[in-house]
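One chain of protein is taken out of this complex; the other chains stay put.
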Amino acid sequence: MQFDSPTSPHGHARTSVTRVMLRVIYALIPGIAAYIYFFGWGVAINILLACVVALVCEGAVLRARSRPVWPFITDGSAVVTAMLLALALPPLSPWWLTLCGTAFAIVIGKQLYGGLGYNPFNPAMLGYVMLLISFPLEMTSWTAPQMLLEVKLGLIDAASAIFAGRLPEGLPIDAFTMASPLDTLKTQLLLDQTVSNVIATSPIFGNIGGKGWEWISGGFLIGGLWLIYMKVISWHIPAAMLGALFTIAEIFYLIDANTHATPWFHLVSGATMLGAFFIATDPVSAATTNPGRLVYAAGIGILVYVIRAWGGYPDGVAFAVLLMNMTAPTIDYYFRPRVFGHDRK
Amino acid sequence: MLAAVLSLGVMSVVFGLLLGFAAVRFKVEGDPLVDKIDAILPQTQCGQCGYPGCRPYATAIASGAADINQCPPGGEAGILALADLLGRDPKPLNPENGQVKEKMVAAIDEPRCIGCTLCIQACPVDAILGAAKQMHTVIEQECTGCDLCVAPCPVDCISMVPIAQTIDSWRWPAPEKARIAGSYR
Partner (left out) sequence: MSANLYHDGVDILHGQRRLWSFHGGIHPPQHKHESTNLPVIRAKLPERLILPLHQHIGEPAEPIVQVGDKVLKGQMIGRAQEFLSAPVHASTSGTVVDIGDYAVPHPSGLNATCIVIEPDGEDRGLEHPRVGDYLQLAPSALRNLIRDAGIVGLGGAGFPSYIKLNPGKLDGIDTLILNGIECEPYITCDDMLMREYPREIIAGLRVMQHALQARVCVIAIEDNKPEAFRALHDAALHEAGIDVILCPTVYPQGGEKQLIRVITGKEVPANGLAIHIGIVCHNVATALAVHRAVQDGQPLVSRYVTVTGGGVSQPRNLDVAFGTPVRDLIIQCGGDPAAVKRLVMGGPMMGYALHSDAVPVIKTTNCIIAATEADIVPPRPVMPCIRCGACADACPVMLLPQQLYWYAHTNDLDKVQEYNLFDCIECGCCSYVCPSNIPLVQYYRYAKGAIWIKEREHEQADIARQRHEFRLDRLAREKAEREARRRLKKASLAKNQDNTPHTEEAVDND
């Protein structure tokens, strides 16, 4: 009598890469819902378009690399990348922008490095940064929140704006776009305005951050906390990134409140929450040891502030993540946990 | 001007002394490169590389007379280790020197042995016991599997046999690659 004889353990937890990615997708839902509520259907169209492009690109490259297509298409990682990239794009971006960015993220950012598990950089952020550098105009013409619009765009209107570049009743695109809160703040501060003055005079600011942005950030925060609860991500990266960003923002706010926004403003603005819970936590490109994760994420938090305050771009999450991605292997090498029975080094 | 000349002069003296001290203090005995190469070679002493033993081959590699791909018992791992040590590009084993084979040991079919001592003279590591007109036997643990004793035997009573695996020598194999979707790199 012969039996199959693989190695122990003979049991396995009910977990898989697909399950992990699906949970990340579920966790994005509250933030996406808030995003769609405040910025219209363009967000949803971007996400769908990016997902389709990502899956097509992933399948095509896997086939070209003669790798098994099905297990990797269904692992959900391409969809997560596509969603994160789409969430970073302006809600009414033209279709080709989403297409270029997603294709770049999947083909060059992920597959050319070896596919799932081998990409040193966060693919979504690579795609985003490529677009930001190549198409700065399109990437910064942000849609205004719905409550500031006189004419609201429906699903059909958004679709025609994205795919045909046509807006209803011949309205100019300027009627729907304005600079994002971080952008506004940055430009106004350069004009020697004070923070309180800027926030008081511009309609896009709400109680803490930009109108609507507070709620979107809240949505991502809730989803992220659920991911920690479900043990999909560890608390180290979000805590260290938000903690570092808050601390450095608080320091400069205390030094000069006129030229530096409040730490709370930084936490709810731009991609902070999305970045802390969903982008910086991408396990493949992040540091993998728990002590290393603290260092890695604190680095991101500090860099985000540095870029926002003194850099050339209004938001810095993408650059900060990519810069720290580069350092992740070194951080992992130097920040290792103490092994049981060994002395602390 | 004077200060510059003086300081440069002092510095040159200090560095000169330092270098001189280092040359004495860290003087290297022998030829460490040959030793390092020899440590990588499998010590089969089979001569398939074209040199009469591992150390002559190591010396030849160190002097540039021989290439790093002439040792079949060392296999690919050996070539990689040599390439790594010498900072050269690894290359496939030179087929003129032979092929990579599983490690075997010599076994004497003792009833047929006539006690001629030719194999004892051929063995590079003195792993065959026996005297003239007496039966010879191989010390299995010491045999390097070099094959050199097989040809001299006038009655063809020496054969190379694979080393039997026992529970003590068994080790877990690497996981099968076939099941691994992502291991194509």
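A and B are the chain letters, set down in written order, and residue numbers restart from 1 in every chain.
Definition applied: a residue touches a chain if its C-beta (ideal position, glycine included) is under 8 Å from a C-beta of that chain, and two chains touch if they have at least 3 such contacts.
Note that the structure is predicted; figures quoted are calculated from it, not measured.
The chain not shown here is touched by just one of A:A13, A:L137 or A:A200, and that residue is A:A13. Which of B:L85, B:V100 or B:V125 touches the hidden chain is settled by the complete complex: it is B:V125.
For chain B, the list of residues touching the undisplayed chain reads 38, 41-45, 53-55, 124-127, 141-142, 144, 165-167, 170-175, 179-183. Where chain A meets the omitted chain, the residues involved are 1-13, 15-17, 19-20, 68, 71, 75, 77, 115-118, 231, 234, 283-284, 286, 288-290, 293, 332, 336-342.
Please note the rule applied: only the chains that are shown with their structure count from here on.
The centroid of the Cα atoms in chain A and the matching centroid in chain B are 54 Å apart.
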